[in-house]
Each structure stands twice: as structure tokens, then as C-alpha cells.
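Every protein chain but one is kept in place in this view of the complex.
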């Protein structure tokens, strides 16, 4: 056991699962805000790798500010077209020179963004449907020498920041997260008409869960309104199936509720994302680090995507607190609701937070004192391996949105 | 009494004032994120007024996506210079034509942004230190006819959205908010070396409050390091004075803790904002609608600044829930902590939320049942006057960040 | 014979071939100015085709203003990299809506530019090495209805404009033109180290011709300085061969004269164009419509590339005057030097110029009066077929730079 300041206590509140009303949201990977998060994070990973490859360590950068300006499109049954391209501006700071050697940060950023889009929003033809530009400036002088020379070294916190994580997911959270992932996974593979811009909203009141899905359909695969209607029905049935697997509560599913068939107003797109027609996007405006927006729980305002995973304490603590909460909840029996909060202390190593606080709601009949040592041990262990988070982020193993 | 679905209940938690650890943050008006919020909201007000002036009603727009790319500067005692200007891209949607008549939305947006900056960050010479550009496209067709013809009419909710507000402020919140406002008010008037980029962080552990201020100094008014040191001291003393006025708890104040005089590393700027040197900014990444970032409280992820105040339910409900909480806490005795949450229902008038929930922590000895009717009546009254929020936003009476 | 105002007269000057000093220049297709010309013209062709395809006729547009901002690169023997991408802004006017239907002009322009670059500067990876953006606005209202409904109709001149063409080429002109075309043709196919940015300058003083070639080498195919030196030698030998084929005069060839091997200063590039490193470009700043810059001859200042080939009188007359000069010089014996000038008359059909003037220097012993009828007939014939120029431009048969 170390001398880390770990504080485990009983939560002075009901578990979210037991609260009367719960709201949960997830913006799918094709949503304009998520596209920005995805680009920002893929640019960050690419820059980390570039720096490690060229100079053996990650240099200063921060690319957490991608801005997307919506385009204009003319969807049509059987296949329409993009009229005015989406515009994406990758914004941030990056070290462009080291030891007298120039580093291709702009080209690397553009390349990473293009690869990301090709993989996740493949209907978007980069360069025609979407224009990507960069404005990556130098950081302030102070920040350029912030990193230790030794990769293994635990960096110092350079800011007062905090992170918050929760586990386990409530049923509603689990459903919302799973629905989006499976729709954008196996379902889309089999149903090419479904675009990646899938937004899932879950609302639970008592034991009734309403799941509302807004799903962008791709016009090339939709010959007419009947086909559209079928596609919407298939999504609904699929989502109902997912939900039934995950809860015994009463579940109602709505898909594309804003449609008005009489007016010919349906959610039809050329590329599968509303960014093609009027929806702008930005980093840090959508999902939190655990992939969800959860108004019932404390959330960090910090954008996680695009930040430097070596020294940005806000990013590290958001990911680490989530990781800790999940680990504890998985390993220790008897936890109904766990919230982990990490608060940094300027000038101390980041594995020594000012406080690592866990608020626990135990299962009925479980005594917190009995499981407290186990919880504490796991928190201590994860903190000791804090640099692991950095490595996993660079390798793309940890999702940030 | 109406049939509005108002739900008043006891909070299943301690008042934030009584929790063990509390964190509060406010990004001052000169912070890059706040600059974006301020520009977005001033553009929004200007567009609302333009539309009312020209066509008698507010047309569709949404300007909640301003992106700021930091510049580069060379501060120097006595007055340095901006090397590379800050770049600001105003992004959003706006109706550019109505009844065959073109409307000057771009020129209006640029003009509003310039006026805002001239007033709030006057050291920034717009056009030289900062370049402002716009990308305001048309919205999607569906959204263009969303508004009722009658101004007085309560609009329908077009999305499932929610807002959350709290009152009264805890001592720490009050201190953080007041410190920034007074520093950027009377203090700056008397001490021109203080720039508007003042970031205030408050941390309370038990009965000790730590206030950390990062204050950008303007080099033209700082002849040397001694003068800088004096300026920092003056800020500290002023902040201590503000804090002592507002709490009996033990308060410690730190100003510009990242300074390192030996290394010559101090927080000296040419224009009074870190945007001049390496800090990018974006709308919705900073303060919530009540002016604070409060991880101890549920917060909405929605950006409030820049959104259309006529029909954007997220904006209206964030502002209204704050307004309701403040009104109730001011008018009804015995409330220690109040959280108001509004959840919209698609297709119903916005003064008829799906649920308006109030969670109350009463003062010791106060019975919730006794004050519940009063609380309910005030909530009902504020909801009935929901269109008031819209008007006050357009008139600039309600702050959004 | 028609009533066209055709004026054939003897030139009051020596043939350029017989002047004491002659200067000729050609910027190769990979030169930054030529890249802009090429993009502008390919965008123009694509828009013409788009309009014909969608609405049956060419609508108003003008895309003669592409701007290229140079990038930054780090060439290296064996293969370097682009550090900062080239930025290209396609500027102009285009009709985006017709009969209530939106037309994808931006997407079409981006697509055309990319295809053009892929074909002519293939080492440039569009999207990574070069970012292409568009700013295509609407034209002024007056100009939008300028075209007749019938495609076959000869349009009216809407401006006072003129065009000037010459034939036959002098030996120096022929050499300069041929050298660039063959270097960028068969030679480059066999010698992949040669980039498309080949600039050829010819200077003739009396009977000595100096050909100076600046040829961008592509680093991936150049392992070391010896290889570079060999590559330069090969170009020199090839150019000498071309020149000897085309003239009996004394020819001296220099290649990459600015190189300084001792300083390591050579013309090595990553992508084969100097646009990657410091050379900006713009439409209309390089070659005239006949592919050359010829200070010994009158030239039009008008940019030809990117202009609308249906109604832009400057473009049509520049191409047509060149075409007429070449036709006459080819068909009529005894012409040593011919200059054709067309001057438009506002409000009259463009096949009825205000004046079509031919200045002729005959071969020794040839009487102008004898060949004048033939010349006149051919001019008349070409004018009668003026709409042919439009068609050939749209089909890409006529080069504009």
C-alpha cells in the first residue's frame, strides 16, 4: 500500500439506476461533433507516433479544436449529391521543429484525418464532399519543454484539473451505448443504407425506458419511400432486440420521429451524416470520455479528444477515472454505483493525485467497510500504472468519445 | 394553478455547500473559450435584432460554433507586439434571404463580433491583432419554417432536450464568480495592467477555500519585473478582500502560480489574453449558462451561447432553469440547495415541459412540505412567462456564459 | 465573302525571326502559375459540362482566379517529405441554382482540380501535400442572363476586348515550346526523376540561341549527388537534341544554373514542383494562350484560363486570333511573320469584330497583294466558325496556357 491519498466513502445519494428519471445520450460516430472528436483524436495519435518515430518521445502538441462547417446536399432516392462540401479546420498547437529538423505535422494531421474519415464515414469522398484544412501553430514557449526525457517517467501535473468516471453502467446507459455500437457495427455491414450518423437518446422514468434513435439513411440504397419506411422499421426492430437483451424493463423505441411522410420530410442523406446539410460540429461538444452524455452524473467539461496523452492531466484523469471505476466495479462484488474522481495537484507526479475519491453505493446487504480495502487496492494499482493510459491512448486502444 | 407537470421533491444528497470537497471554475471574459462564447452570443443577438428589424420576426439561425485559432506574440516590458494575428472563424447557419430580399447576415455578424471585442478585449486591435472571418451557411430545409408567425406565441419543442439550474450559489461559487466580475470590472478600470483573461479556480476542502487566479498582465503597463510583482500582489490582496466579504471560512489566494521569476517565465501579454499566444478557443467549452463550471453539480453539455433564443429548447431551458432556481431561492425561505431540471417534450409548447423537477435540500428545521406550494407556484409562474427568456436574451439582459 | 471588317496590311516592322534580340519563355505545366492555369481551366471545362449536362446550356461562370500558396518541404536524396501542404483556393463566380434546382458547382470544381493534379502533377498527393478549397460566389445579377437560349447562336460581345495571335513560331519559340512539351512527355515517362516544374527560357542574339532550363528533380528517384548530376546532364543532352532538330543556329543549353554543389544547393524536390517550397502561383501570370511568353510580340494581359468559353470575349478572341494566325500561316505560302488582332464591338455578334486586322511580313520576293485574298478568305472562314472555339475549349482540345 502506498501513501496515495485515496478516499473511499458511501455516496450520499441513490444509485442512478434507482433514481426516478434518467437521461442518457450518445452521438454516433457519424454525428458532426463526433466526427470532430474522431478527427482530433486520430490526429493526436498520429502526431504522438510521428514524434516517437522521429525523435524518440512525444513533443508538445494539443489538437483538441477541430471545427466542422456543414455543407449542403441534395439527397435523392437512388442517389443524390453533395452540392457544397463540408469544411473541416483542424486547429491546435504542434511542435514543428526539433533539433533543427522540420517535422511534417500538417501533412501528418491531414493524412490522419483522411484515413479516419475513409474508415468511419466512407461515403464522404475526402477532397470533394469534404475539404480539410489545418491551422496548427506553435505553442507558447513555456509549454515546449514540459516533458521529461525519459518515457517511463511519470510526468508532473502542470495544472489543477480533475477527472470523473463511473461504473457500472445503468441499463439505460448500456442500452444507449450498445445500440449505437451495434448499429454502426454488424447492422450497418448488413444494411448499407444506414449511415454512421446515428444519435441515440435514452430516457427512463421509473421502469419504462424510451429509446429514440435518429438514423441518417443513405439515399443510394433507398430507391423510394417504401424502402425508406422499411429501413426505419428494420432499425426499430433491431434496437428493440438489443434493448430486450439488456433489460427486463418496458422499452419503447422510436426511430426518426421528426419524419413527416406527407410533407416528404425524411432523414435521407447522400453521405450518411447530417454534416452534409446544415449541422456544424466541434470537438468536446458531444460524448464524454466514456462515450455517453449523462446529465444524472457529474461530468467533466474538458474535451478529451485531441489532447496530448502524455501531459494533459485533464485527458489522462478523465480516462483513468473511467478505467478505475470500470476495473473496481468488475473486480469487486457488491457495488451498485461507483463514482471515481481524481483531482490533480500542480507540481506533483500525476500518479499522486491531490485526492482520489470514490463514492460508492453498495448493493443491498453489502457493507462498504467490508469491500473498502479491495476498492482501495485496485485504485492504488491503477494509479501506479498511470503511464499505461498514455500508451493505450497512443495505440488507439482507449476511446475518448 | 395549471396542469404543468411540476415535481418537487427532497434531494437524496447533501447540499453542495455541505459536501466534503467542492471544485468551481470560471473562465474570465478574456479567456479564449469565453471570447468565442461572447462573440457567438453577440452575433446571435445581432442576428435576432436584424431579423426583427427587417422582417418582423426572428428567422432560423444558429451561431454557436465560433472557433478561435491562437496567434503568436512577443510581449515585452513597456509594450511588445502581436507577431501573428489570432484567427476567428464565426461558424453557423443563418437565413440569408426572405421574401426575395437578401439579408446582410455576414456583415452583421462581423460587425457584432468587432463591437464585442472592442468593448470587452479593447487591447485587441481588430483587423491587425485578430482576423475575423465567417462561414455562415443555410440551414437544412426542414428547419427554415419552424417558427410561428406570432411573436407572442409559445413555440413547440422540436427536440428532446433539457436544462438544469441551481441556487443559491455556494460560498465558493459566489467567490469565484464575484472575483472574476470585480477584477474585470472596477479593478481593471483602476489597474489597466490587468487583462480580461482572468481564470479563477476555487477549491474547497471542508472549511478551507483555495482560490487560484491566473491573470494575464498587459505589458504596456508593466515597465519591469518589480512592477509585475506588484501587480500580482495587488490582485492577490484584492481577491482576498472579495473573499473575506463573502465567507467566514479560511481562504488562501494564489495568483499566477505558474510564474518562475528566475527563468523569466511570467504571465505577460500584449493584449491581455492568452489567445495571442498559443491558447485556442471554442464555443461551449467553458462556463455553463450560470457563468461557472461546477463538477459537483449536474451540468448540461449543450452550448448555450450563439443558439437561437426563439426556438432552441436547450438554450431556453438552460437559462430558464437557472432563472427559476434563482427566483425560487430568492423568494422562498428555508432552501439550502435547489436544483431545477426541465425536460422538453417534442411537439408540445415549451411552457409545458415533459417534467419540471425541483430537488430541494432544506435548511435545518425546515419542512419541505411547508414550502412546497410556494416553490411550485413560482416554477409555474416562470414557465408561464417562458417567452420572457427569449426577449431578455435578445436584449442582452441574460448572460449565457 | 462577307461584310466582316477584315484588314490585311504589311507590318511596319521586321519579322521577329529577323530582329536582333529575341526572348521567349515557357513555364512548364508543373510551375505554380501553370498549376493555377491548369486547375482554373479544368474547373471551367467541368462546369461547362455540368451545365450542359444538367440544363442543356452553359450558365454564367468565371473561374479565372485560382490562387496557390506555396508549401514547405524537406527534400532528401532517396525521398523526403512535404512539411506544410500547398494551399490552393479556387476563386470565381458560378451559377449555383437554376429553375429551382441546386447545382453542385463546388463539388464539381474540387473534383476537376483533383483529377487535373492527379494527371499532371502525380507526385502531389491531393489532400495531404496540397489542400484545395473553393470560394465560388454568385455573379452580379446583370450577367446571369447574358446567354442566348440557342446553343448554336453566336453570342453578342458584352465588352470591348481584343485578342492577338501570331504565326508561324520563330525557331526560338518553337524550341522553347517543344523542349517543355517533350521533357514533360516522353522524356519524363522514361526518366521519372524529372518533375513537371520545368521552366524554359530562350534568348536569341543574332544567330546564337541560349536555352536555359530550370528542372525540378524528384528526390525519390535521386539517390545522391552523382545521380543528380547525371540527371541534369541527361536533360541537357536531350534539350540539345531537340534544339538541333529545330534550328541550324548555334545553340547553348544550360540546366539548373542556380545550383551550387559545394553549398549543397540543388534543385531537388519531393513532388516535382517548386510550389512545395516557397513559390506561390496565380492564374494569368504565366504563359499566354499560345503557351509562350513573348516580349517581342504584343500580348494580351487577359487571363485566358478559367474564363467562360461561351461568352468571355477576351478568351475567345485570344484563342481565335491564335487559331486564325496558325491556319493562315499553314495554308498560305510566303508568310514570314503574321500577327492577327481581333477587336470586339459591344452589342454586335462576336463573329463580327469591330476589326480583324492582320499584319504580314512576307517572305522575300513575295508580294502581299498576291496572297491577300487567300489570307482574307481564311480569316473570314474562321470567324464564321467562331462557336467552334467554344466547343473545342469545352472538350479540352484547345490549350489555354
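Labels A, B and C are assigned to the chains in the order they are written; within every chain, residues are numbered from 1.
Heads up, the rule we're going with is that a contact is a pair of C-beta atoms (placed from the backbone, for glycine too) under 8 Å apart; a residue touches a chain by one contact, two chains touch by 3 or more.
Everything numeric here is computed off the predicted structure, so don't read it as measured data.
Contacts of the undisplayed chain with visible chains (whole complex): B, C.
Here the missing chain is touched by one residue of C:118, C:257 or C:385, and it is C:257.
Residue C:296 is the one among C:111, C:296 or C:387 that touches the chain missing from this view. Contact with the omitted chain, checked across C:91, C:175, C:198 or C:313, is made by C:91.
Among B:15, B:82 or B:313, only B:82 touches the chain that is left out of the view. The missing chain lies against chain C, touching residues 9, 12-14, 19, 21, 23, 62, 64-65, 67, 69-72, 84, 87, 89, 91-93, 135, 137-140, 142-143, 158, 160, 162, 164, 201, 203, 212, 257-258, 265, 274, 277-286, 288, 293, 295-301, 303, 341, 343, 346, 355, 357.
Where chain B meets the missing chain, the touching residues are 72, 74, 81-85, 87, 96, 102-107, 110-111, 114, 126-129, 131-134.
The criterion applied here is as follows: only the chains that are shown with their structure count from here on.
In terms of inter-chain touching, the protein chains here are arranged end to end in an open line.
With centres computed from Cα atoms alone, the innermost chain of the structure is A. Two copies of one sequence, chain A and chain C, touch each other mainly through matching residues, since over half of the numbers at the interface are common to both.
Computed centre separation for the pair chain B/chain C is 56 angstrom, with centres defined by C-alpha atoms.
One simple way to say how far apart two chains are is to compare their mean CA positions; for chain A and chain B this gives 24 Å. With each centre defined as the average position of its C-alpha atoms, the distance from chain A to chain C rounds to 51 Å. Multi-chain contact residues of chain A (touching two or more other chains): 72, 84, 87.
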